[in-house]
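What you see is the complex with one protein chain gone and the rest in place.
Presenting subunit A:
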Amino acid sequence: MNAVALTPKLHDCRDAFAAVLERLGAENNKVVAVCNDSVGSSKLGGFKSKFPERLVNVGIAEQNMVGVGAGLANGGMLPFVCAASCFLTGRSLEQVKADIAYSNANVKLVGISSGMAYGELGPTHHSIEDFAWMRVLPNLPVIAPCDSIETTAAVEWAAQYDGPVFLRLSRVGVPDLLPVGHKFELGKANLLRDGDAVTLIANGTLTHRMMKAADILAAKGIEARVLNMASVRPIDVEAVIKAATETGAILTAEEHSTFGGLGSAIAEVVVAEAPVSMKILGVPGIFAPTGSAEFLLDEFGMAPAAVAEAATALIARKKTGA
C-alpha cells in the first residue's frame, strides 16, 4: 500500500567512513587511527594494510585508548579514535571529558555500532546513552550522520575542523537520502521534505524512517516537514524555532534513550524559544530487550506506520491545545 515500490540499496555507513579515512590517510601522513582491538568492527583493515605504522591498536583498554589519542594530537598527529560507541563513551567518559573536551584536544572520536546495532547482544552493548553523555561536554560537537553520503561529508568536515568531535556511526544499513556531493555544516539541519502540519526530526538510522512516515502521512493528506539533524550539539536552533512556529508540533525519533538525547536537545530549544506540543520517540528510559536493531526500533514505536500514527495524535493535540 504505502510500501516503496523499489527497495533502495542499503549502505553500512562504516564503509563510507573507512573509505574516507583511507583517502585522508593517503593525503595526510598525520592521520592516525587508534582502536581497542576493533580493527574489524571499525572497518580499519584497509587502513591497516595501507598504513600499518599509523594504526595504533592499544588492545582492550579504552581509557588508555582515549588518553593516547589526546597525546597523539599533542604530538601533532590527527587521531581518529575508533571503538564500539558503548565502550568509547561509557568506559572512557572521564577521559573524553578531561583529556579530549576540557583539554580541547584535536581528536576525532568515532563511536561505531552505536544505538542498538548490537541489539541481540543486550543492554551492555546497546549504546543508547551516548548522545546524553557526550552532548553535556563543552567543546565537543556531537554528530550522527543519516546515510553514507552524510557520513563521508561529516568525516571530511571533522578532519579539517580544529578541535574534538564525536561522530556516532551505525552498522545498520540505511538508504542514501542526501544528494551526492553534500557538504556537512555543523549545527545545520537538512530540510528533506517540507510541510506545515507537523515536523518530524531525526538523525542516524531514524531519518529514513521519518521519510517513510511522511509518505504515509501524505497519503492521508497530511504534509509533514522532515528535518535531518545530524548535529545534536550544537543543535540548529533556528531550524527548530522555524519548525515550531511554522508547523506547531514536533515529533522526534532517535536510536537512543528518550532521556537526554536528540529529542531532549530539541525540547530545550522549544520550551525556551517557541513552546509547542512535542513527542519524543526512543527507548523509554529502560534497558531494552534482546532483538535486532530494526526489531527494537519497531518495538519502541518507531516503525514508519507507528511514527505516522504518533504524528497524527500529536497534530490532534495541537488542534485541541491538550
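Following the convention adopted for this analysis, a contact is a pair of C-beta atoms (placed from the backbone, for glycine too) under 8 Å apart; a residue touches a chain by one contact, two chains touch by 3 or more; residues count from 1.
As a convention for this text, contacts and distances are computed from a predicted model.
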Complex minus one chain; that chain's UniProt name from "ABC transporter", "Sarcosine oxidase subunit delta", "ATP synthase subunit b" or "Transketolase" is "Transketolase"
Return the single residue from A:G25, A:G67 or A:G111 that touches the missing chain. A:G67
Thinking of the whole complex, not just what is shown, which of A:A19, A:A98 or A:A305 touches the missing chain? A:A98
Full-complex touch with the removed chain, picking from A:G40, A:G76, A:P179 or A:G221, is A:G76
Can you list, in ascending order, the subunit A residues touching the missing chain? 30, 32, 53-54, 56, 58-59, 61, 63-77, 79, 94-95, 98-99, 102-105
